[in-house]
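Can you read through this structure? Questions will come right after.
For this depiction, one protein chain was excluded, whereas all remaining protein chains were kept in their positions.
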Amino acid sequence: MNITYREAVRSGMREALQRDPRVFLMGEDVGRYGGTYACSKGFLDEFGPERIRDTPLSESTFVGAGIGAALGGMRPIVEVMTVNFSLLALDQIMNNAATLRHMSGGQFSVPLVVRMATGAGRQVAAQHSHSLEGWYAHIPGITVLTPATVTDARGMLLTALEQPDPVFIFEHAYLYAMEGPLETNPVAVDISHAAVRRPGKDMSLLTFGGSLWKTLAAAARLAQEGIEAEVVDLRILRPLDRDTILSSVRKTHRAVVIDEAWRTGSFAAEVSAVIMEQAFYELDAPVVRVCSEEVPIPYPKHLEEAALPSAEKIVRAVRRLLG
Amino acid sequence: MADFVMPTLGADMTEGTLVQWKKRVGERVTKGDIIAEVDTDKAAIEVECHATGIIERLLAKPGDKIPVGTVMAVIREEGQPAAAPSRPQLFTPQPVSTQPVLQPDTGTAASPLPGSRLRISPAARTLAAERGIDPTGLRGTGPEGAITLDDITRAAKGAVGVATSANAADRQARMRQTIAAAMARSKREIPHYYLSTTIDLSRALAWLTAENGRRPVTERLLVSVLFIKAVALALRQVPELNALWKEGEAVRSERIHIGTAISLRQGGLVAPALHDADRAGLSELMQRFQDLVKRTRAGSLRSSELSDPTITVTSLGEQGVETVFGVIYPPQVALVGFGKVVERPWVADGLVVPRPVVTASLSADHRVSDGHRGGLFLAELDRLLQEPHAL
Partner (left out) sequence: MTPTPSDADTRAQILRLLGEIAPEADLAALNPDVSFRDQLDLDSMDFLNFVVALHNTFHIEIPESDYPKYLTLNGCAAQVAASRT
């Protein structure tokens, strides 16, 4: 059955709301408007204003309230409109959500799920287009998920709600309208392993989130040239599944990391460092990164395209790597 | 991290072949432990390590020919985290040449010029080492001409079987060539001077006969041990002879390690060290000497025994030779020779009497010492051999 990514997120939240009375959704425009990306359309009527709560435009306030609710035994889903705005809540996320278990000596849990859109590609300009999930992956104490498929978009949310500690889910805004097959009877989806989306022996293409589809497109084109690229969807940025990355690189001996964030200090840099540290002697070529240009994501379509990773850029990187 | 490098086991050694590792990755080693067995042109040598810690990585595999000074293994010293920093001079196999390349030892390992480092991927380098392929001549097909796994695989298909260990005849020939190189270098570089003196051995032999009469057959001493001990003690008086020539100057050795020339039954010779010979008693020295001869001939010497001698003692009396004019083994600066113990007319107290005598000779490096000091050394040697009980 093919459904959209948006439908998948909606279906996951709906199931959670139905089966667990502790679950509630909170965020800007999630109620009357049905969600900025229409992920909660109809929820207000179905579940009522107690459980579908529109909030003021104050990320720090409602993420903080979510942390409080989680401490109090609830299972809040907090929707932050985009990762760009989550910076206003960074103090709550970093200094409270991520630390309380540690600072209370394990006495307090913060079973909070925060969803937010990330990424560019829709001409909404710099303040709505950045990819900062790599920053969040820097923070111990939280889990960082980047679902790229409809199955993950739905299933990761349900698994996240079962976690005792905060989970941050980054949904690439470009993907909401994308359709994909939902696996029948999807129950819980594992949130500890990366997934090999396309097997291959010549090259490892390591990516996550919105870049997965560009990477798969690149792999398909490379296949026509006789280059068998393996595509690994990292899925979880923290804790990173190093084993899957390393076993792929040990097989192919070459790696390209694709990350829509800026190259400098990117999550791709982390992946590259892991490979250098743990598989240096397996490498037959330097690790290459395909990232965004080091500019605020531009508004004009041609400039935005030029700034972002693309299948074409990935193919070029692979060819360069093969000499 | 400590690097375990192919040691110089004598001035004439340019490379060695790894026979086997005696330790595994992850295993703990203590300074002085035997870590590997290495085949040189002269013998199979048990190589000791100079660090204490955990074996982090073994870079060479049995059969690899490894130039002196090349990193063969990495030892993580106590208290250091596990890590694999990149290092400039890891082991890569060298071409297996049928013509041994002999060059004078410069005292340091040859390191490649900064710009000339081989452009090869880490994986290709690893595979090349495993397959025993020398990547230096290969054409790289990777990015910017780098040598890749494919290039090594292709080269491996083209390469014929690689000889890893030499048979006895080969070793014989190679030993001849290494001795040739070392001796030619010695005569080319070292301005030798030669002194000799005839020493009355009647007291020493009388003492030895009495001493051996008291000792069970398993503990008896040979006269050569008296010679070795006397040389060691005499060196304390003339320490400039107990030195190594390094980079244009003599560096005196605090410790006295006597290289004892031991001929091999198949031909050739080796002069492994009796460490701190001046400090060992005669019984201990005899025991160690016996063990050293046995192991030399069995081909199981340790690396320190080959690399440590600070002077050489050679006895050719067994062959009936009366006087030795030895060639110094670089980088040492002196060699002491003993001939056959013979009965000769001797004038004592105005009377001509038969006495057992030996001719002791000194070959010394005139850059380091002069005949006057050499003469003092032989006089001291004579004096010491007149008081055998004090040895």
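Here the chain labels run A and B in written order, and each chain numbers its own residues starting at 1.
Criterion: contacts are C-beta pairs under 8 Å (C-beta built on N, C-alpha and C of every residue); 3 or more make two chains touch, one makes a residue touch a chain.
Since the model is a prediction, treat every value here as computed from it, not as a measurement.
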Shown chains touched by the missing chain? B
Answer key for B:R265, B:H372 or B:H389 versus the chain not shown reads B:R265
Quick one: say which of B:S224, B:N242, B:Q332 or B:S361 touches the chain that got left out. B:S224
Full-complex contact with the absent chain, from B:E27, B:E130, B:E249 or B:E318: B:E318
Since one chain has been left out of the picture, which residues of subunit B touch it in the full complex? 209, 212-213, 217-218, 220, 222-224, 263, 265-266, 289-290, 293-294, 318
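Keep this in mind: only the chains that are shown with their structure count from here on.
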Give, as an integer number of Å, the spacing between the C-alpha centres of subunit B and subunit A. 63
Across the complex, what residues on subunit A touch subunit B? 253, 277, 280-286, 320-323
Listed in rising order, subunit B residues that touch subunit A in their complex are 83-84, 86, 121-126, 140-146, 148-149
